[in-house]
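A protein chain is absent from this complex, but the other protein chains hold their places.
Letters A and B mark the chains in the order given here, with residues in each chain numbered from 1 onward.
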Amino acid sequence: MSEIGVVCVQQVSKRFGDVPAVNDVSFVVEKGEFVSLLGPSGCGKSTLLRMIAGFETADSGSILFEGRDYTNVPAHLRPVNMVFQSYALFPHLSIFDNVAFGLRRKKVPDKEVTRLVLQFLDLVNLNDLSARFPSQLSGGQQQRVALARALVNRPSVLLLDEPLAALDLKLRKKMQVELKVLQRELGISFIYVTHDQEEALALSDKIGVVSDGRMLQYGPALEVYDRPRSEFVAKFLGEANIIQCTVRASGDWLELVAAGNTVRMRALAESPPVGAKVLLAIRPEDIVLSATAVEEDNVYPCVVENKAFSGTAPIVWVNVDGKTLSVRSADRRTFDAMEVGMPAFVGWRSTQGVLIPEDHR
Amino acid sequence: MTPEDASVAAKAGTKAEFMVGRLWLLLPATIVVAIFFVLPVALTVPKSVFRDGSVNFDAYAAVLGDGYYGLVLWRSLWLSFVSTVVCVLLGYPIAYYATRLSARRYKRYIYMIILAPLFTTAVTRVIAWTMILGNQGIINTLLMQLGWTEAPVRMLYTDTAIMTGLVYTMVPFSVLTIASVLENLDGKLEEGARDLGATPWQAFLRVTLPLSAPGVSAGAILVFALCLSAYVTPALLGGGRIKVMASLVFEQFMRTANWPLGSAIACVLLVVTGFVIFAYGRVLERRVTLGEDRGRP
Partner (left out) sequence: MTASVAIPTRKRRSQSDTSGIGPTGRMVLGSISGLLLMLLIAPMLVLLLMSFSNADFVVFPPTAFSLKWYYKFFAMGDFLSALLTSFEVAVAASLIATLIGLPAAYVLVRRRFPGRRALAAVFLSPLMVPQIIVGVGLLQLYTALGGANSLTGLVMAHVVAVLPYVIRTVGAALSTTNVSIEEAAADLGANQLEVLAFVVVPMIKGGVLAAALFALIMSWINVEISIFLTTTGSYTLPVLLYNYMEYSLTPVVVVAGSVSIVVAVALVAVIDRFIGLSSAMRL
């Protein structure tokens, strides 16, 4: 991770009154990267984005674009552009004039303006609508105009504040794909704020998980998913079963004890000492469930508590010695066979699961 | 409070702290107001005591010593008070009807009728009332034609005439402030009361009235302050004999040319009005004055 990158946020903090909205956040976005800032409502991710855009001033820390300090530079002079959640199209201007706005501020000659505007409207598939006005367009169309309006200025980074939040599910999924393709084609870095972890996983090269103003973890999407470093991240990005264990043996193999059951795990680079209390996170999709015995490193008998159908990954809850675990699998036969109250077996490999430190409350 | 809550709260109260919205845009207005308003008003005080380069409290001695001025002050306060009360009593039903009971399209016309007098000059209103109240005016002509009185009844140039003029001028203010309060009052509270068994009248008495009281009081205080400072209406409808504080000030400046005395009286008026405005500010504590009114009692 280079120090420079396209956007470098260094130890940025901001409070509103007594409440810290953003608390000592640092991360770097490289050229061409799609980065998501993921977190629940109210966690400060939008504030963070707005600070990068220049609409809020940081109390401390700095924000650099390509190595130059823009911390105290007003929004209209920054090399970034933003797509707002409400689209914020100019109601009194036509689509064409909306998209042309930024170019005209820079005094780009008319011929060039026309060429670029039409090119980018084409890019977002809105060719024939340049003469219309925002009120005449659907939500999805307005969103594309907002995109074109921002992108036409060739910013080094595009900021997007939950741009798909107002769209229905199907349209959202479609737009996600289009956004990703667009980003790849243009090679522009995107910083994307969302609370939808599926969206973040689908789109991003890197994910930053934000909670209560802090950046809990930042790294490549799959890495953050496979190796969460805190309970919050484990539970927010994807689903996780969290099991409290004590370390019984350390070394090549790790042995953990939870409620009388032993869990064996492949040792890690830094294994916790014997006697330590740790949290084991295991994802529902990593657990195998069967009515008959299961061939895995770790197997436990259980009782089926409940089950719920979902098209892609039906979920079954089982009870292992008082602890409820959730199991997801695409296997319909097993799912159909499960009845509430019935005994079964669950298991997982010793390479699965992650140890995470307890969240400090 | 989560960070985003705080941000939203900050935004709701102040709009985002934004790099645009530069303070220098305030400059022209600030300078103009400072020179042409703050300065003259502030000068009232020194002007009342400085005469020919030295401090002189003669004017105040005259004002505070002579019982006449006390009488005039008392009359001003009394007339304003009665006018205010009448305004509120007349304004409330109209406001209630306009906000709660009238269909949307009539509301506009009601507001138009109410606003129209505000857009005429005070003198016009006086002209109209003179024609109504005068010895040869409408009422007297009617009374005499009906045989109810032999000689014209003297209505003009009385305290009543002044109060009529003031009420006529101020009722629009009172209707509008009360209407604004009622609009912001959640109608569900009334419904809730009736749901619990209150009659419409009880619901009004126990719920609407008390909840609207602070806003109505604020409006009343405003009307009171405006009545105190009026001088065209009292001067013309009161004739030469009945004077209020404001018309005294006018006299000293435009007729008698006794500016220090005029300033002294103006100061007293300013102090009294200041009290009233202060009370207004306190009652209004939570209401924002810039058109961002979202207050709920």
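We take it that a contact is a pair of C-beta atoms (placed from the backbone, for glycine too) under 8 Å apart; a residue touches a chain by one contact, two chains touch by 3 or more.
From a predicted model like this one, the values you see are computed outputs, not experimental measurements.
Peer 1: Have a look at B:F57, B:F81 or B:Y97 and name the one touching the chain we're not showing.
Peer 2: Per the contact definition at the top, the residue touching the missing chain is B:Y97.
Peer 1: What residue numbers in subunit B mark contact with the hidden partner chain?
Peer 2: That gives, for subunit B, the contact residues 10-11, 13-23, 25-26, 28-30, 32-33, 35-44, 47, 90, 93-94, 96-104, 107-108, 110-117, 119-132, 134, 136-138, 141, 168, 171-173, 176-177, 180, 183, 187-188, 190-191, 194-195, 197, 199-201, 203-204, 208, 219, 222, 225-226, 228-229, 231-232, 236, 246, 249-250, 253-254, 259, 262-263, 266, 269-270, 273, 277, 280-281, 289-293.
Peer 1: Considering the whole complex, not just the chains shown, which residues of subunit A touch the missing one?
Peer 2: That gives, for subunit A, the contact residues 53-55, 74-77, 80-82, 84-86, 88-92, 101-102, 105-106, 149-150, 153.
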